[in-house]
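The other protein chains are all here in position, but one chain of the complex has been omitted.
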Amino acid sequence: MKPSPFDYARPASLDLALATMAEHADSASLIAGGQSLVPLLNLRMAPSELIVDISRLLELREIRDLGDRVFLGAGLTHAMFEDGVAPDPGNGLMRKTAENIAYRAIRCHGTIGGSVAMADPAADWPAVLLALGAVAILRSEGAERRVTMNDLLVGTYETSLHQGEIIVGFEIAKLPPTARTSYIKFNKKVGAFATSLAVAVHGETTRVVIAGAGSRARILRKTSEALATGADAIACIGGDLDEIMSEPDAYLRQLHVTTITRAIGEVLGA
Amino acid sequence: MTRISLHVNGTAVERDVEPRTSLADFLRESCALTATHLGCEHGACGACTVLVDGMIARSCLKFAVMCEGREVVTLEGLADDALSDTIKQAFHESHALQCGFCTPGMLMAARDLLSRNPIPSEDQVRAALAGHICRCTGYSGIVHAIILASRRLIPVE
Partner (left out) sequence: MSGDAHSSGGWIGASLLRKEDARHLAGKAMFVADVRLPGLQDIAFVRSQIAHGRIVSMAKPAGAESRVFTIADFPSLHVLEAGPELDAFRQSPYPALASDKVRYVGQAMAACVAPTRALAEDLAELVQVDCSELPAVVDAIAAMSPGSARLFESWADNAYITRTISAGDLSRLKDAPIRLRRKFRMNRQATVSLETRGVVAHWDARLEELVVYLSTQGGHVMRLGLARALGLPENQIRVIAPDVGGGFGGKNRLLPEEIAVCAIALKVGHPVRWIEDRREHLLASVHCRDHHYDLIVSADSEGHLLGIEGDVHIDAGAYALWPTGSFMEASMAAGNLPGPYRIKALSVNTFTVATNKAPMGPYRGVARPGACFAIERLVDEVALHMGIEPYELRKRNLVTREEMPYNTVAGLKLDTGDYHDALDTAAAMVDIPAVRRRQAERKPGEPRIGVGFAVYTEQSGHGVVEWSKRKSRVVPGYESANVRMLPDGSVTIHVGVQNHGQGHETTLAQIAAHELSLDPSQIRIRYGDTATTPFGFGSFASRSIVFAGGAVGTTTRRLAEKIRLIGAHFLQADPKDVRIENGHVISQSGSVAFSEIALAANIRQEMLPQGMDPLLDMTGTYEPTESAGVFSYGTHAVVVEVDEATGGVKILDYAVSEDCGTMINPMIVDGQVQGGISQGIGTGLYEEIPFNAEGQPLATTFADYMMPCATEIPTVRIAHSVTPAKVTEYGVKGVGEGGAIAPPAALANAVADAFRDCKASFNETPLTPRRVWDAVQIARAGAAS
């Protein structure tokens, strides 16, 4: 279980990394924590000719307070959120999420940006960032764009990142202290990817998100609206899931209904 | 081949490696440090756990080239470490190992936990061991050992 051969580069700055990616557009992969990429490389499931190491770029570790928002660098590790080293605009939601990803040794190296870029349909960060209404800041050589999480996530292991583009970080609005959040993960064993993950944020804006139900994390539109307006949110779950779930699967459907219902229950303080 | 230099167990090491060489294989094959075991090579068993700049890492999920300039510590490097000694003694007394294959990774995880959280609850101990597979012991000896070590390190009156 050893990778195919590849070359390795560790550009000293974000600009140099972008230049390297631009030059080797279709043969290079970025590596951040490596906690998703390396297993794939070891299994020879993601061959790559050049690995570009961005794990040391300080630009990707930046934390900036923007008043009502926070900028969180893509290179911040899960452990930084778990340990409170990185701020948590989600009133504890991000910390709780981080604690529930994989295992400590993986959390010490895996990054929030790597997790989003990987776009595993059951991953934790994409769902949570979607629920928090995060905007991703993407850089390519000479260009920067801002993309909502909803537009960034496309499908199973698929994002709208352009070739050579790097996620620099995320801008996340600070939740008011009164906002309530919930994170309900059901997995087969501790540390495993979710079979079903429901995230709810209920404040000035309200979003209920499900991961594990389709090819990517999604906002439950009608459910969120109902929750926001005080209508019967639970009653809307089924309809939302019908739109999201690609295949009929009674067990999974029921499981998603359960995690979502519980998440809603939590934010309503039940 | 790429030339790398780093510190392994306190000693400066310089070697040529293929970029695809994992830190685990580098330690085992190039540095002859075989306490670091490979049980899965995809991050799920914990047998390969080492410290990189003081943080625990699965050495099967890092390439050696990524560790340029880093401080890597394996179980061999903890021979004179008081915290490890206490944990090892507790492992011995609690029958926390059978075949011993998981043991190096378990000791690393235990040390990491106790250095961050000197008085963990049983649940916290178990959570820290999640993702560390032991096929032999059923974990109870390991959990017991870590709690015992914690009590010895910080006696509660």
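Letters are used for the chains, namely A and B, taken in the order the chains are written, and counting of residues starts over at 1 for each.
The criterion applied here is as follows: contacts are C-beta pairs under 8 Å (C-beta built on N, C-alpha and C of every residue); 3 or more make two chains touch, one makes a residue touch a chain.
From a predicted model like this one, the values you see are computed outputs, not experimental measurements.
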**Residue, one of A:25, A:43 or A:58, that touches the chain absent here** = A:43
**Contacts of chain A with the absent chain, listed as residue ranges** = 1-5, 39, 43-44, 186, 188-193, 195, 250-251, 254-255, 258-259
**Asked** So that we can see where the missing chain sits, which residues of chain B does it touch?
**Response** 18, 20-21, 28-29, 32-35, 37-42, 44-45, 47, 74-76, 79, 88, 91-93, 95, 97-104, 107, 125-127, 129-144
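Convention: only the chains that are shown with their structure count from here on.
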**Request:** Determine the centre-to-centre distance between chain A and chain B, using the mean Cα coordinates as centres, and give it in whole Å.
**Result:** 28
**Prompt:** Where on chain A does chain B make contact in their complex?
**Reply:** 1-8, 10, 31, 34-35, 38-39, 41-43, 51, 53, 55, 79, 102-106, 108-109, 189-191
**Item:** Interface residues, chain B side, partner chain A - complex
**Value:** 2, 18-20, 22, 25, 41-43, 46, 49, 55-58, 60-63, 65-66, 68, 109, 112-113, 127-128, 130-132
